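Have a look at the structure below, then the notes.
For this view, one protein chain was removed and the others were kept in their places.
Presenting chain A:
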Amino acid sequence: EERQYRSASGTPIALRRRQHSASCRELAVRCPRLQPRYRLPPGRGGLDQSSVFAWLVLQNSMVLSAAIFITLVGLIIYLHFVKVDQESLLVIGSLGIKATSSYASGKESTTFIEMGQVKDVVINEAIHMQKVIYYLCILLQDPADPQGISEVVPLFQSSKPRLDCLKELYRSCQEILEQGRT
(Lines give C-alpha, C1' and ligand atoms only; values in the text may rest on other atoms or scores of the structure.)
Protein backbone atom coordinates (compact mmCIF):
# COMPACT_ATOMS: atom_id res chain seq x y z
CA GLU A 1 0.00 0.00 0.00
CA GLU A 2 1.17 3.53 -0.72
CA ARG A 3 0.58 6.66 1.34
CA GLN A 4 1.36 10.31 0.72
CA TYR A 5 3.51 12.30 3.11
CA ARG A 6 5.60 15.46 2.99
CA SER A 7 9.34 15.87 3.09
CA ALA A 8 11.15 18.28 5.41
CA SER A 9 11.04 21.03 2.80
CA GLY A 10 7.33 20.55 2.07
CA THR A 11 7.44 18.61 -1.22
CA PRO A 12 5.14 15.57 -1.43
CA ILE A 13 6.68 12.11 -1.11
CA ALA A 14 5.09 8.66 -1.13
CA LEU A 15 5.84 5.73 1.18
CA ARG A 16 5.22 2.17 0.04
CA ARG A 17 5.40 -0.75 2.46
CA ARG A 18 5.57 -4.37 1.40
CA GLN A 19 5.78 -7.37 3.64
CA HIS A 20 7.54 -10.21 1.88
CA SER A 21 7.39 -12.64 4.78
CA ALA A 22 7.09 -12.67 8.54
CA SER A 23 10.63 -11.43 9.04
CA CYS A 24 11.24 -9.49 5.85
CA ARG A 25 9.89 -6.06 5.03
CA GLU A 26 10.58 -3.52 2.32
CA LEU A 27 9.97 0.21 2.81
CA ALA A 28 10.35 2.46 -0.24
CA VAL A 29 10.14 6.25 -0.27
CA ARG A 30 9.60 7.85 -3.65
CA CYS A 31 11.16 11.29 -3.85
CA PRO A 32 9.34 14.28 -5.26
CA ARG A 33 9.46 15.07 -8.94
CA LEU A 34 11.38 18.11 -10.12
CA GLN A 35 9.23 21.01 -9.02
CA PRO A 36 9.50 24.39 -10.68
CA ARG A 37 10.84 26.59 -7.92
CA TYR A 38 9.52 29.80 -9.33
CA ARG A 39 7.31 30.86 -12.20
CA LEU A 40 8.05 33.71 -14.59
CA PRO A 41 5.38 36.35 -14.07
CA PRO A 42 2.77 35.92 -16.77
CA GLY A 43 2.25 38.57 -19.40
CA ARG A 44 5.89 39.61 -19.69
CA GLY A 45 5.60 40.82 -23.23
CA GLY A 46 7.85 43.25 -25.01
CA LEU A 47 11.54 43.90 -24.76
CA ASP A 48 13.50 44.87 -21.72
CA GLN A 49 17.16 45.02 -20.80
CA SER A 50 17.76 41.37 -19.89
CA SER A 51 16.02 39.90 -22.92
CA VAL A 52 17.82 42.27 -25.32
CA PHE A 53 21.12 41.36 -23.71
CA ALA A 54 20.35 37.63 -23.98
CA TRP A 55 19.40 38.06 -27.64
CA LEU A 56 22.65 39.91 -28.40
CA VAL A 57 24.78 37.31 -26.61
CA LEU A 58 23.11 34.37 -28.30
CA GLN A 59 23.45 35.89 -31.80
CA ASN A 60 26.93 34.43 -31.80
CA SER A 61 26.25 30.79 -32.61
CA MET A 62 29.41 29.61 -30.85
CA VAL A 63 28.12 30.91 -27.55
CA LEU A 64 24.76 29.32 -28.20
CA SER A 65 26.17 25.90 -29.01
CA ALA A 66 28.52 26.05 -26.02
CA ALA A 67 25.60 26.98 -23.77
CA ILE A 68 23.48 24.14 -25.10
CA PHE A 69 26.29 21.64 -24.69
CA ILE A 70 27.08 22.71 -21.15
CA THR A 71 23.42 22.56 -20.22
CA LEU A 72 23.10 19.03 -21.59
CA VAL A 73 26.21 17.79 -19.83
CA GLY A 74 25.16 19.45 -16.60
CA LEU A 75 21.71 17.90 -16.83
CA ILE A 76 23.12 14.43 -17.38
CA ILE A 77 25.53 14.81 -14.46
CA TYR A 78 22.69 16.03 -12.25
CA LEU A 79 20.41 13.14 -13.17
CA HIS A 80 23.11 10.56 -12.67
CA PHE A 81 24.73 11.76 -9.47
CA VAL A 82 22.35 14.08 -7.66
CA LYS A 83 18.69 13.47 -8.40
CA VAL A 84 17.47 10.58 -6.32
CA ASP A 85 14.27 8.98 -7.56
CA GLN A 86 13.54 6.47 -4.83
CA GLU A 87 15.15 5.36 -1.60
CA SER A 88 14.22 2.00 -0.14
CA LEU A 89 15.04 -0.04 2.90
CA LEU A 90 14.88 -3.84 2.98
CA VAL A 91 14.92 -5.26 6.50
CA ILE A 92 15.47 -9.01 6.76
CA GLY A 93 15.33 -10.21 10.33
CA SER A 94 18.52 -11.96 11.55
CA LEU A 95 20.25 -11.28 8.23
CA GLY A 96 20.72 -7.58 7.77
CA ILE A 97 19.46 -4.28 6.43
CA LYS A 98 19.92 -3.13 2.86
CA ALA A 99 19.49 0.52 1.86
CA THR A 100 19.32 1.39 -1.84
CA SER A 101 19.06 4.73 -3.62
CA SER A 102 17.95 4.76 -7.23
CA TYR A 103 18.90 7.81 -9.23
CA ALA A 104 16.94 9.34 -12.08
CA SER A 105 19.35 7.96 -14.70
CA GLY A 106 18.70 4.42 -13.52
CA LYS A 107 21.79 4.05 -11.37
CA GLU A 108 21.29 2.26 -8.08
CA SER A 109 23.67 2.35 -5.16
CA THR A 110 23.19 0.01 -2.22
CA THR A 111 24.69 -0.48 1.21
CA PHE A 112 24.19 -3.66 3.18
CA ILE A 113 24.70 -3.88 6.93
CA GLU A 114 24.59 -7.29 8.56
CA MET A 115 22.46 -7.77 11.61
CA GLY A 116 25.38 -8.48 13.91
CA GLN A 117 26.60 -4.93 13.45
CA VAL A 118 23.22 -3.29 13.86
CA LYS A 119 22.56 -2.04 17.38
CA ASP A 120 19.29 -0.27 16.71
CA VAL A 121 17.32 1.80 14.21
CA VAL A 122 16.27 5.08 15.80
CA ILE A 123 14.83 8.48 14.93
CA ASN A 124 17.42 11.09 15.77
CA GLU A 125 17.14 14.87 15.59
CA ALA A 126 20.03 17.06 14.54
CA ILE A 127 20.80 20.50 13.22
CA HIS A 128 21.06 20.56 9.44
CA MET A 129 21.49 23.84 7.55
CA GLN A 130 19.72 26.22 9.95
CA LYS A 131 16.94 23.69 10.59
CA VAL A 132 16.45 20.95 13.11
CA ILE A 133 15.30 17.82 11.29
CA TYR A 134 14.29 14.34 12.35
CA TYR A 135 15.94 11.55 10.44
CA LEU A 136 16.03 7.79 10.65
CA CYS A 137 19.44 6.28 11.28
CA ILE A 138 21.04 2.91 11.95
CA LEU A 139 23.29 2.72 15.00
CA LEU A 140 26.19 0.35 14.53
CA GLN A 141 27.53 -1.68 17.41
CA ASP A 142 30.98 -1.03 18.79
CA PRO A 143 32.70 -4.45 18.93
CA ALA A 144 34.78 -3.44 21.95
CA ASP A 145 31.98 -1.97 24.06
CA PRO A 146 28.51 -3.55 24.11
CA GLN A 147 26.87 -0.30 25.19
CA GLY A 148 28.76 1.92 22.81
CA ILE A 149 27.92 3.15 19.34
CA SER A 150 30.68 3.04 16.77
CA GLU A 151 28.96 4.68 13.83
CA VAL A 152 25.73 6.36 12.79
CA VAL A 153 24.37 5.67 9.29
CA PRO A 154 21.68 8.20 8.32
CA LEU A 155 18.93 6.91 6.00
CA PHE A 156 16.62 8.62 3.50
CA GLN A 157 18.94 11.60 3.13
CA SER A 158 17.51 12.86 -0.17
CA SER A 159 13.83 12.51 0.57
CA LYS A 160 14.03 13.66 4.22
CA PRO A 161 10.60 12.52 5.37
CA ARG A 162 8.84 14.28 8.22
CA LEU A 163 8.07 12.83 11.61
CA ASP A 164 4.78 11.14 10.72
CA CYS A 165 6.36 9.14 7.92
CA LEU A 166 9.41 8.44 10.09
CA LYS A 167 7.21 7.03 12.85
CA GLU A 168 5.74 4.53 10.39
CA LEU A 169 9.20 3.55 9.21
CA TYR A 170 10.44 3.28 12.80
CA ARG A 171 7.57 1.04 13.87
CA SER A 172 7.98 -1.24 10.89
CA CYS A 173 11.71 -1.63 11.51
CA GLN A 174 11.25 -2.20 15.23
CA GLU A 175 8.75 -5.00 14.65
CA ILE A 176 11.32 -6.91 12.65
CA LEU A 177 14.20 -6.11 14.99
CA GLU A 178 12.27 -7.22 18.05
CA GLN A 179 11.76 -10.66 16.58
CA GLY A 180 15.51 -10.98 16.35
CA ARG A 181 16.07 -9.93 19.94
CA THR A 182 13.64 -12.30 21.59
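Please note the rule applied: a residue touches a chain if its C-beta (ideal position, glycine included) is under 8 Å from a C-beta of that chain, and two chains touch if they have at least 3 such contacts; residues count from 1.
Here, contacts and distances are computed from a predicted model.
Its record in UniProt calls the unshown chain "Phosphatidylinositol N-acetylglucosaminyltransferase subunit P", which is the match among "Propionyl-CoA carboxylase beta chain, mitochondrial", "Phosphatidylinositol N-acetylglucosaminyltransferase subunit P", "Adaptor related protein complex 3 subunit mu 2" or "Eukaryotic translation initiation factor 3 subunit H". Although one chain is not shown, part of chain A still touches it, namely residues 119-120, 122-124, 126-128, 135, 137, 139, 147-154, 157, 167, 170-171, 174.
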